[in-house]
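See below for the structure under consideration.
Every protein chain except one is present and positioned as in the full complex.
After this line comes chain A, so read on.
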Amino acid sequence: MGNSVWKDTWLITLRSVKTTLRNPFSFIPNLMISAFFLLVYEGGLSGISQLPMFEGANYLAFILPVSIVSAAIGGAGGAGQGIVKDIENGFFSRLLLTPASRLAIVLGPIIAGMLQLFIQTLLIIGIAFLLGLEVETGFGGILFVLLIAIGWGLAFAGYSAGVALRTKNAQAAQAGTFIFFPLIFLSTTFVPYELIEAQWLKVAATINPTTYIFESMRTVLIDGWIFWDLMQGVIAIVIACTITITFAAISAKKAVSRG
């Protein structure tokens, strides 16, 4: 009796994917909002890119990272929501009562959330291509953008899973997600850094790690392989992941412990 950690993780992940698919309202709104960024800003604001600071880049490539990060946050937030749902309806305890690996019980919903994020990101990029996206670095660039999206999503998944495991409460987990949305806007969201006028917003954008995510994606989409510009995003991700995954691991340990 009993399985390996891998088998347990596989079984529990599969289950999480199934429940996500059966609740389309858990991902469709977020996907629509993310697509909305592309459509609206491409439709209404693309004139901005005629400004000299944009150096003729197309606004679609400029706004795409915003859309991707928004989708990533929504997808990764699904990880926390999956865990809270399990805790609230007692299924989490039911799993703890089986010989299943404790790691698998927590990891299943997180992996499912990451899969959700991956697919959402692909869809968003697909829509951008339909709208006429051109990528300076080609296929490799798209892979890099995907990687950044996954990395940033992982950081956020760690955060949302940590909050879920700590609060065990759906409202709290939801509220925890919402504090991330301002991060999207307190950044170089719609205009480049040089064009931000308000000093406070400049400061916010400098501190905000999302800025570095946007910038590295934009570099690869618009400018090309500029090593240090790309590394900014990678470093931001490594730091964020270290913090949030540690937080998730500590919270998970507490949630499955028997104190």
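By our rule, a contact is a pair of C-beta atoms (placed from the backbone, for glycine too) under 8 Å apart; a residue touches a chain by one contact, two chains touch by 3 or more; residues count from 1.
In this text, contacts and distances are computed from a predicted model.
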| request: Mind telling me which option in "ABC-2 type transport system ATP-binding protein", "Molybdopterin dehydrogenase", "Putative DNA modification/repair radical SAM protein" or "Transketolase family protein" is what UniProt lists for the chain we can't see? | output: "ABC-2 type transport system ATP-binding protein"
| note | Across the whole complex, the chain not displayed is touched by chain A residues 1-3, 8, 11-12, 15, 18-19, 22-23, 86, 89-100, 258-259
